[in-house]
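Dropping a structure here in structure tokens format, bear with me for questions.
Every protein chain of the complex appears in place save one, which is left out.
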Amino acid sequence: MASNAPVTARPRVGVVKFASCDGCQLTLLDLEDELLAVVDHFEIVDFPEATSSRSPGPYDVLFVEGSVSEPAHLERIVELRKQTRHLVTIGACATAGGIQALRNWADHDAFRAAVYTNPEWVHSLARSTPIAEHVTVDAELRGCPIDPGQLVELLTALTTGRRPQLRDEAVCMECKRQGVVCVMVSKGTPCLGQVTQTGCGAICPRFGRGCYGCFGPREQANAAGLTRHLQMAGDRPREEVGRLFAGFTAYSEPFRSMVTELGGTRTGRTGGDPDVAATTGGRR
Amino acid sequence: MNESAALIAALNTSWFASGLSEKAQTHLAELGRRFTAEPGTELFREGETSDTFCILVHGRVALRTLVPERGDITILTVEPGDIYLWSALVPPYRASSTGVAIEPIEAVIFDGAMLRAALREDCELAQALYPRMLVAVARRLYATRLQMLDLFASEQVKTW
Amino acid sequence: MVTRTAPLRGHRPALEGPAFLARPDLQVLIDLLREDGRRVVGPTVSDGAIVFDEITSMGDLPQGVGDEQSPGRYRLRRRGDERLFGYVVGPTAWKKWTFPSFVPLTRATKDGHKVTFTPEPTDDRPVAFLGARACDLAAIGVQDGVFTGTSFVDPDYLARRAQVFVVAVQCTTAASTCFCTSMGTGPEVSEGHDIVLTELDTGFLVDADSTAGRAILEKLPLRPATAAEQYGAAATVAAVRARIGDPVPASGLPDRLLAQLDHPRWAQVAERCITCGNCTLACPTCFCTTLSQVTDLTGGDAVTSRSWDSCFSPGFAKVAGGSFRSRPRDRYRQWLTHKFATWWDQFGSSGCVGCGRCITWCPVGIDVREELNAIAPAVPLVPETPIVEPVAATPNDFVTARVVASRQETVDTTTLSLTGTDPAFAQGSTGQFAMVALPGFPPLPISISRFLPDGIELTIRGAGPATKAMCALQIGEQLGLRGPLGNNWPLDRAVGRDLVIVTGGIGLAPLRPVLHAIVADRRRFGDVKLFYGARTPADLLYRDELERWGTRHGIDVSLTVDRAGPEWTGRVGIVTHLFDQGAWDGANTIAFVCGPERMMQATSTTLAGRGVPASRIYVTLERHMECGIGLCGHCQMGKYFVCRDGPVFSIGQLGDIFGREGI
Partner (left out) sequence: MSTATKKIVEERLYEVGELTRVEGEGSLRLRVRDGEVVEARLGIFETPRYFEQLVVGRTPDEAIDMVARICGICPVAYQMSASHAFEDLFGVRIDPSSRALRRLFYCGEWIESHALHIYLLHAPDFLGYPSAIHMAADHRPLVEQALRMKKAGNRLVTILGGRPIHPVSVRVGGWSRAPRVAELRDHRPALEEGLAFAQETVKIVAGFTMPTFAREPRVVSLRHAAEYPFSDGRIVSSDGVDLAPSAWRDAFQEFQVEGSNALHARSLDGKGPYLVGPAARVVLAGDQLHPLAKEALAASGYAKLIRTNIYASIVARAVELVHAFAEAIDIIDAYRPPSETLVPWQSRPGVAAWATEAPRGLLFHRYEVDEAGRIKSAQIVPPTSQNQAAIEADLVVAAKEVLDMPHEAATHRLEQMIRSYDPCISCATHFLDLTIEEA
């Protein structure tokens, strides 16, 4: 799989999607300054959102967006892995199951029934799961969406054959380096920055908000410690703390345990719009 | 007598027996006999009953074990002064590896059953010998553990 | 600079030949400072906190604003007066200007086989700090000590620091988090400033402590201060000292702390600590940095920059195979013991100035004062042994060397012969290492495996991307070098003694120069035994040299491997027990040991059992190194920087931190 040698001249790159919003692959097109240089160095062999010229692989590098959410996905990801040298998952859906993984705590059938009049027409798995739960992943870019800087870093690392410098530190570090005033200390705003992996550039605190953890838990994240503090010092109800973790990376540990333990996302309650539910399906 | 004197001399050069009391050495000399073998001689085989206890005086004995598809692997070499076939003193008295002389060897060897009987009767001998045994085996165990750590293996770092 | 003696007690009257400046005239001061082309940095209100930022007028200063601080909590409040400095330190530390969080160091370019390393320009524009407090000044002093006070001077820091003009302000209020009194750094401003102000209801008492300061005072609209004003000012500052008290009795603290490496409290605090690193980055003295490379898509152009790092991040102490401080408790212990104890040994001062930032800005409100006070009694410090001074170059300045020969030693290990190196290298001594850099890769410490008249040899095991790239270098290609760094094997102590060299795997490389030295002058040494262990026969390095040392130079060479096939008639078994056979006396023996830490522990135990004194068992340690000269902070082991004070240490010197988990 991952070898240390620089990838050979113009590596074949593919970009594919599973259940996702397309935002992470769009980040590639959002590299306005680098895009043309990137395609000089990489041969984009498959990228449906950007080009009609398609190729089935093999891939030197395959960027995988989205979570495994429907039966067909299960075989597809295994097949893609076989054709791929460096498999890179991009974004919270691919690395953590995404926001749609909140349904993993819920009664899937009830969900389906709530949105669709004829649930039996709809095929989806009861759990939305990260790619790494199904195949080996060589590198992951975290985030909802991924950070363009980290994407460029990964691409350049690839061309020089060095390890991409994706730090394993807390968001707080970037906050402090940029001289951002800690929102938790100065405003009492709950913030997941301490337990969240850096990479975003501390956007939320810079914009006066608490971090909502879209880059997912960092190594050895002491989520339990933060939870205790928020509940005790901040005097917040369990469920309110639980909702902090019930976000875009809720399904990765230790956030997952916090959500399960504290609540914060609904479990099996059916809501939805009664009027929609009442609308009869049918053809014109 | 001459033979036993030679044996005691031999024992004395060994790390294992040098520290033993004179009395114990003499008793051992009575029980033991000299043994030599040419390089390549298979001295004992893994799993077989081991009916002798040996103190290596000269040469080198390789302790090997057969790993299917990897053939015979030498896991340890016994150096002069050390013992081998301690299994002759520990039930079920079966060799835990295969021993091959890889140099011309000289050893003092003891009949397992006789030595065990002697140790039962002669408490002094037992008191002198067993701690040595324990040290020898413990040291081998410790060495094996370190070997298991595979300390010099090259840590391969994945690019990513 | 803080001294190790008992805390200062207002030893210098805060006011001397004092004059009075009316509050509105502070603008004149600001203008004067700016006239000299200085940027003026001072307190402003931003995002609900007092933040230091560039200011142009009094209007930018927070008027009538006060602060409330407690563990994990910071709030601004209105004071109901016109004071401009009615608060204490906020989240920003002045190091933001003297030691910025991000500094480009070197640009490396590659053109075919030729590589060029160019230092990046530094920012040495003059700047004036307006409103530095006593603890801030102490912190600047501490960082002066770190970056300019030891063997190596950090050029970037020096350039910035030399341009700083300081207008200090006496604290007329204190926060619940302040403990400068315990650390002996305040509240009285006593040194390190050019001008000092004490704020009163209608203006300031002004005093100067430098030529530059006095020069400015002369241009200010001042009048002599009345006795009442002087008394009032002195009284306020005294009241602040009284209010703070002495929360952390400091005398003997380093010893007390180091005696408690196994205190259960470490584990308890680790349950609350999120290891977010906020304390270290808010700290005005923390100086650890990490390097990062930014390459263009071709890799031909790479800029190496350094940014603030924290010992709380998991990657901080990582080497291939894992982190030396894998548990959060290890990291908290490292931070606290470094700040309050080992800092003394490294820099002759405490690393803490008592500003309380780490307490206020800890998101979960951990209070170092509580932790320190919860940790108890004393043991003597590990005695030091003198360290050989290395020759070296600073992190932004590389010399290049050319590969003239490349010899594959084993399947993954290669020896490169280099020439065109700086003459310093040829004069380096056994056991030293070089920081080796390829464009786009982080520089790595590699021990020098041979000294040649016009160059050196490096034996490199291709374990990671960078080392693999080095092993792959072809004849004629260049790489960047810094060094030789670190101390050396005390060969002089081996003269006339029996020498036992125990090594395993790649560990023979740093000892190879020792053997060359012995071979060159064999008579001066007694019995020389080399015990060398490798994984398998195929992993033995320098086979022909081993052969020659044994047959021609009277060195007793014993080889052993961990496992071998039947064709191998040599020893099989762990190297640490090789020399356990047969009788020999360690009394007149000195031992040099190099290999995996686990192997060195076992070896030194066995050696000690043979009567070799701990002071004569030398080991060479491996730690995560980025700068190689004790400035980046990664390789700390207890009170030592392995790169600067080592890598060679005697077991005696290391004492009980050797082999202890998580140091």
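When the chains are written out, they are named A, B and C in that same order, and each has its own residue count from 1.
Here is the rule we use: contacts are C-beta pairs under 8 Å (C-beta built on N, C-alpha and C of every residue); 3 or more make two chains touch, one makes a residue touch a chain.
Fair warning: this is a prediction, and the values are worked out from it, not measured in the lab.
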Key: Partner chains on view for the chain not depicted   = A
Contacting the left-out chain in the complete assembly, out of A:Val61, A:Val88, A:Val181 or A:Cys204 = A:Cys204
Key: Candidates A:His41, A:Arg218, A:Arg243 or A:Arg256 - the one touching the absent chain   = A:Arg243
Inquiry  = Suppose we count only contacts with the excluded chain; which residues of chain A make the list?
reply    = 17-27, 29-30, 32-33, 35-36, 39, 44, 48-54, 69-70, 73, 98-100, 102-103, 106, 111-112, 114-118, 121-122, 124, 128, 144-145, 200, 203-204, 206-209, 212, 214, 243, 247-248, 265-266, 269-276, 279-284
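Everything below uses one rule, namely that only the chains that are shown with their structure count from here on.
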Key: Most remote chain, CA-based centroid, reference being chain C   = B
Request  = Please work out which of B-C and A-C is bridged by more C-beta pairs in contact, and write that pair.
outcome  = A-C
Message = Based only on mean CA positions, could you tell me how far chain B sits from chain C in angstrom?
response = 51
Task = Would you kindly tell me how far, in whole Å, the mean C-alpha position of chain C lies from that of chain A?
result = 36
Task = Spell out, as numbers or ranges, the residues of chain A touching 2 or more other chains.
result = 4, 157, 161-163
Request  = Two or more other chains in contact with one residue: find those residues in chain C.
outcome  = 464-465
Remark   = In the complex, chain B touches chain C at residues 15, 18, 39, 60, 62, 64, 71-77, 79-82, 100, 102-103, 139, 142-144, 146-147, 149-157, 159
Task = State the interface residues of chain A toward chain C in the complex, per the touch definition above.
result = 4-6, 34, 37-38, 40-41, 153, 155-157, 159-163, 165, 167-170, 172-173, 176-182, 184-188, 191, 193-195, 208, 218-222, 224-226, 228-229, 233
Ask   = For chain C, which residues count as touching chain B in their complex?
value = 320-321, 412-413, 461, 463-465, 504-506, 533-535, 539, 560, 562-566, 568-574, 576-577, 580-583, 595-596, 598-599, 602
